[in-house]
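Structure record follows, encoded as structure tokens.
Heads up, one of the protein chains got dropped from this complex, but the rest are sitting where they should.
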Amino acid sequence: MVIESAPDFETQDLLINVGPQHPSTHGVFRMILEVDGEIVKDLIPHIGYLHRGAEKLCENNDFRQGVGYMDRTEYLASHNAELSYVMAVEALAELEVPERAQWIRMILCELNRLSSHFMFLGAFGVDVGVFGTPFIYAWREREALIDLFEEISGDRMMYAYFRAGGLAWEVPGNFEERVREVLVSTRQGMKDFDNLLTRNEIFLARTKNVGIISAEDAIELGMSGPTLRASGVSLDIRKSEPYMYYDQIDFEVPIGTNGDVFDRYIVRLKEMEQSVSIIEQCLERLNDGPIMPERMPRMLRLPEGQEVYIRTEAPRGEYGIYLVSKGGNKPWRLKVRSACLSNLQALKKMSVGQYVADAIIILGSIDIVLSEVDR
Amino acid sequence: MTSDENVNNTNEEEVSEIAVVDSLDDTIWPLINRVLSSVDVTPERGSIDLITQIPRSDIIRALQILKDHEEVQFNYLRCLTAVDNESEGVDVVYHLYSIPKNINLTVKVNLPVDDKTIGTATEVWEAANWLERETAEMFGITFNNHPDPRTLLMPEDMTDTFPLLKSHPFAEIEILQGELLGYDRENQGDDE
Amino acid sequence: MRGIIKSLATTMSTFIRGPVTHGYPSKHRELPERDRAFPLLLWDKDIDEPFCTGCHACERACPVECMTVIMKDNPNHESQDGNSKRRKIVDEFWIDYGRCMRCNICVEVCNFEAIAMNNTWSGHETSVYDRADLVMDLPQLMAQSKSDEIQEWVAD
Partner (left out) sequence: MNNGIYGIEIAWLDAVIRLHIIVGLMTVVVMGLIYVERKVLARFQQRLGPTRTGPAGLLQSVADGLKLVGKEDLRPRNADPWTFELAPYMVFIPVFLGFVIVPFAFGMQVRILELGLIYFVATSSLGIIGWVMAGWGSDNRYAMIGGMRAAAQGISYELPLVLSLISVAMVSESYNLNEIVLSQSTYPNLLWQPLVLVIFIIAGLAELNRTPFDIPVGESEVVGGPFVEYSGIRWSFFFLAEYAALFIMGLIFAAVFMGGWAWPLGEELGRGWQILLVTVKTSLFIFLIFWIRASVPRLRIDQLMAFSWKILLPLTFAQVLINGAVLVYDAPLWILTITGLVGIAVLVRLIERAVRPSPAISNEVVTAGNEGAS
């Protein structure tokens, strides 16, 4: 047998199917990687495995019933998802939300941002390859937060606690001390993560200069949230178009410089520190008062021919609700603008040319929740 | 505007109120009107943002102007979706945001029921890619020249029915979950 | 290398801090009062009959349509020489726990405070082998309240 000369040696790209059952696709995401050795040459994302038609369901449910479905579109930050929905209804029904309810909402949303970011840190740490430790650290802290949510709303993930006009019921009497107690453990958890990952050489080697996306590309692709801010775009809806009482709160928006995976990690970690400070400021201003408007109709009906697009800064970016009303007690059309869907579009741009292992952590760094992507 | 003037003559107290409601001078409308002077635009006051109706033939050109024009720079496509108005056709809705100027704009295009085609906004923003794919499969809208016209959330072969149209039935949960899933044990047969 | 040593120090510090988990099936966490598991019907001990009058309010308000209620005339009503003030009472009541999304709306709409969310562990440990077994009927829904196993919490 004659050995062929080198130029005739043919190589073939390998197609790998990652997901929908894969340990690090964060749910049922599927991507088809075309790899040349270890380098990703092409990436085809497939989504839709978790599509439940939340928008259609909401069109057939009244405004109180819809809150429950919003929880399920964003199960890691349900308070933030509910917030957009109830704010959209309030904007159309022109309901004035009592002050106390607003402060409590802000506290809960920021707490939920903490718990969601903890989940990111844990899952991301595991993607990078630490065996389970970040996951357990994340769960340790998230457990404290979730216990608090359970004491307030009764459920651990699907709170169904915000209502158009205010809150479903009053928070328990020891709310403030419990929040402060949780913040102490949260600080400890953030410190643990910082010590475990931020300066670890292997972690830095894995995450620095990986999956870079420029600010222009990020804006062009409609990315939002920490993923966008890591690229150096200072766009935070809490600052640019303040809702609730964010304009009365003093906080900063951490932004990254490189737009790489490490920046997306560190921006989230810094953002958590800001969240803690926001919660503390909110607690100081929390005062007694009603939690629902005084004149609240038993069955909420919206005026005809109105529409609103409400956007709030959820942990993963802009969570928008586009609500069209044609009268009656049900929305005519409800569109959930998912931050993850837009962020996920950038995956291909970030991953092509990187290593297979990088594609995994880039996916992890976007912090997708598939229920929000598919809705 | 003529109807407003009629109202003006009737009651003085109502005048000021209605004038405030219907005048769009406090919004970004004058700016948009100037920028889109070459396009036929109908403004409307929304709850938060300004809503503009743009005819289908001009839409992509108008969006390109909105993105590129110095004074507005709508460089960020917040959301792209559609609303089914049954007999009045389908509205395609673009929510635009300008990061440098911090202004929002809602652009609406009405498509007739029998011809749901429109140009693709992916030429303007890459972000429109998946949003248009989703809108297309949910409402049966064809986006001409879309770079990747596959389905996004729906199965690949589900191109004949469009779930978010009002004519699509809201299936009873029983039908979806099926009789064989345990609700009707008698009919389950010997499959176990 | 210094960063790696810092990481090692962090894990060692948690090694020393000791476990934060506890063996779940053998040890149960204490549930808060407001914990929401699945809805239950309450039993009026004074009169020895359910609070529920079968008014269909919860059935209509349920977003997932998991409830079925049948109403009947109360045989124990005052006009029938009974001691109850309820003219109508629940005859049959089914809740499909497999479909319930635990949104608490049924509790909020109930005018008679006849339904409450189960806030004990028995409401969380409801796994069965057949989905049909998750459809609870009236005696099953009533059993806990009858035997005083729950201390229900209903928001004002």
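A, B and C label the chains in the order they appear, each numbered from 1.
The definition used in the following text is that a residue touches a chain if its C-beta (ideal position, glycine included) is under 8 Å from a C-beta of that chain, and two chains touch if they have at least 3 such contacts.
Here the structure is a predicted model, which means the values were calculated and not measured.
Put simply, the missing chain touches A, C once the whole complex is considered. Summary of contacts with the chain left out: across A:I44, A:M157, A:L204 or A:L283, the touching residue is A:L204. For the options A:G66, A:G256 or A:P331, the residue in contact with the chain missing from this view is A:G256. Interface with the hidden chain, as seen from subunit A, comprises residues 14-17, 22-24, 35, 38, 125-133, 135-137, 140, 196-206, 208, 234-236, 239-240, 250-258, 262-263, 266-267, 270, 355-358, 360. Where subunit C meets the chain that is not shown, the touching residues are 1-2, 4, 7-8, 10-12, 14-15, 17-23.
Simple rule for what comes next: only the chains that are shown with their structure count from here on.
Centre to centre, using the average C-alpha position, subunit B and subunit C are separated by 41 Å.
Inter-chain centre distance (subunit A to subunit B, centres taken as mean C-alpha positions): 24 Å.
For subunit C in complex with subunit A, the residues that touch the partner chain are 1-4, 6-7, 9-11, 13-14, 20, 31-32, 34-36, 61, 63, 101-105, 108, 117, 119, 153, 155-156. Of all residues in subunit A, those touching subunit B in their complex are 47-48, 51, 53, 55-56, 59-60, 91-92, 219-222, 233, 235, 240-241, 306-311, 318, 320, 322, 324, 332-333, 335, 337, 341-342, 344-345, 374-375. Of all residues in subunit A, those touching subunit C in their complex are 61, 64-69, 72, 133, 137, 140, 143, 147, 150-155, 158, 160, 168-170, 172, 192, 195-204.
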